[in-house]
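Have a look at the structure below, then the notes.
Left out: one protein chain. Kept in place: all the others.
Letters A, B and C name the chains as they come in the text, with residue numbers starting at 1 for each one.
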């Protein structure tokens, strides 16, 4: 019998598959953040992570940074968006406890596209004269070989150890529905290993019709899938549910100081903060 | 009233919009070849075209080359596939009447991706030691700036004057359904102007659901759309109809020599060779 | 007493700056620029594309998060909006934080796409409601994106206007300097001078920013506000009292 079958693994097994110190690539809040898997990772205990945000992160990064699990972040921004600054991120940077590799959105995309194409670098316009470039010794400025006197930045390819994201569904063959969130395809193409959580696993194959095929990331790029209903909460799951601003606001409030963050974290890991059993502390 | 309306134009007007001498980018046989528009272009009379094939072409290129309308081709191949060699292409090259810029598939993709990203070049692995590279003075080999002693090819960005292809449908806003034929998106992103023929224009918007949105090329990139039912025939229209090997075989047979080609061309321009009124000459 | 809100004045002024554009893109957390783009689209004599990144309805990108930047790189975005924790007199913007980099005194989110968009988009409108010596500074603490570039640097455009809650400045790229273009109704040039941390040109007579015409206000409130309610419901309710997004 042909071995084309696919079986989802548990959320705990998925969290186990992310080694300490990994270069972990994650999508932005609109792209399907694997929040349930992030909680599983924190329950397991992790450290030394290097986060690569495509191109920015919200709650996920702030939470991981707050626990001290993150050594380094490369991103265009860490923010809670309309819920304000990312408090643990700001505190960690200001306290000198986090190496922040400031970048800009298209650079974060392009460095993964270099890995996607198997080339060692990608050129990018702009950046010249910015303090972003001035603080990135790993980037190079060359003279455009096709036109003298035209300086241009080259970005080295970035190959994440693990890409982690949440998607609406997988099919029975392990193909993952990413819709028009094409950055997830680039993420999976670029990374050595891709771990995905989904709302559900459905029958059949997305490739049965061209209309659904266009929404699919082929199983070929996916190492493992775990089922996690509401697994992006309180971030959005594109096409299924929006972000939960109240829940993110609760975090923003709690995480203003270290003690509040610790308390929030404890409740989160105890399962007292979850999509269906959201505890709101009295103000 | 907001000017967001969109109105299809005629096939003739679409053909008029392709100037002589244009750098004309076209997809491969599986990607939606605008054959009806090509016939309209031949009826109008055209010349000096420079074809950029992403990454190869079949009947479309051979037909255009046979009429003498093409000055130059850049492609990874020109072929009639299972129907054999592309006879007018081979004859034109062997007769020294066509400049063939031999390339390789990923180079044709990458040069358009450079234009898509607004960068002047893209690196590409491989190619070193090939006679393709030896015959492309417009490509450069540099030493990888991130690792000494690692030569790598740089390809200059290619910005086609016009991209021309056929797709299953457009919606009422002018968005075009390309499905998983993502090379059509890159083609449209890279080209200065994009002209599309479709089987039909449908009501509503593909953006009404995420599942159909993932199949769409936004109207933003499309200058004009013309309706041409069976407009890819005898090539395939992805997701709707397959190629017509018998019709391509008829061409292959007719085009073996110049006289046969001229006769075929006359019948084609007279409307005697068409999807619904296919004339087959007695053998 | 005026019959319009300050946000409506800003929306109308920004919409004026978009006349003739074929494609305007608006980044996240920008309700006023978003509304201005949709108003300009409504008033355009020819087809105008508007991309509001934060919206599902007015965002037709299908190539992932990179498409905004690729689209700008292709030259297909005529105008984009940028802000800044700090903006200085040479139009440099800082979205990273204040104090000495990298630890900084106060860390802000980060530069997002500014370091690219400022170069790639022909017209960049700087928009920051807060007009104070804290936001409009002589020199930014960190250059997320420079307002000017030396000869030979690839750059399609750059800053054209700076619009705040008090005034409008035009930027002269050759002279690397802002000039006060208009004062919003009721604002004096002295107030602007006091609250601006950088030096700028100031004509003898500074015009007043044109108040929105009644027909335009009507259009904004009736047609545009319900559209804005789709992607910025809180803003739409507060400013326009609209609670139902457009069907």
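Assume a contact is a pair of C-beta atoms (placed from the backbone, for glycine too) under 8 Å apart; a residue touches a chain by one contact, two chains touch by 3 or more.
Fair warning: this is a prediction, and the values are worked out from it, not measured in the lab.
Asker: For the unseen chain, which displayed partners does it touch in the full complex?
Answerer: So, spelled out: the chain left out of view touches A, B.
Asker: So which of A:213, A:227, A:243 or A:265 would be touching the chain we can't see?
Answerer: A:213
Asker: Given the contact definition stated above, which residue among B:184, B:248 or B:273 touches the chain not shown here?
Answerer: B:184
Asker: Which listed residue, A:117, A:136 or A:166, touches the chain dropped from view?
Answerer: Result: among the candidates, A:117 touches the missing chain.
Asker: Based on the whole complex, identify which of B:102, B:244 or B:263 touches the chain you can't see.
Answerer: Of the listed residues, the one touching the omitted chain is B:102.
Asker: Out of B:126, B:211, B:260 or B:275, point to the residue that touches the absent chain in the complete complex.
Answerer: Checking each option in B:126, B:211, B:260 or B:275, the one touching the absent chain turns out to be B:126.
Asker: Residue by residue, what part of subunit B touches the chain that was omitted?
Answerer: 27-28, 31, 54-56, 75-79, 81-82, 85-86, 89-90, 93-96, 100, 102-107, 109-110, 113, 124-135, 149-152, 180-186
Asker: Since one chain has been left out of the picture, which residues of subunit A touch it in the full complex?
Answerer: 1-6, 115-119, 175, 185, 189-190, 207, 213-214, 216-221
Heads up, the rule we're going with is that only the chains that are shown with their structure count from here on.
Asker: Building nodes from the protein chains and edges from chain pairs that touch, which of line, ring, star, complete or other describes the result?
Answerer: Looks like everything touches everything, fully connected.
Asker: How many angstrom lie between the CA centroids of subunit B and subunit C, rounded to a whole number?
Answerer: Their C-alpha centroids are separated by 40 Å.
Asker: Cα centroid separation between subunit A and subunit B, in whole Å?
Answerer: Averaging C-alpha atoms per chain gives centres 37 Å apart.
Asker: Touching two or more other chains, which residues of subunit B qualify?
Answerer: Counting only residues that touch two or more other chains, subunit B contributes 117-119, 213-214.
Asker: Where in subunit C do residues touch two or more of the other chains?
Answerer: Each of 61-63, 69-70, 73, 120 in subunit C touches at least two other chains.
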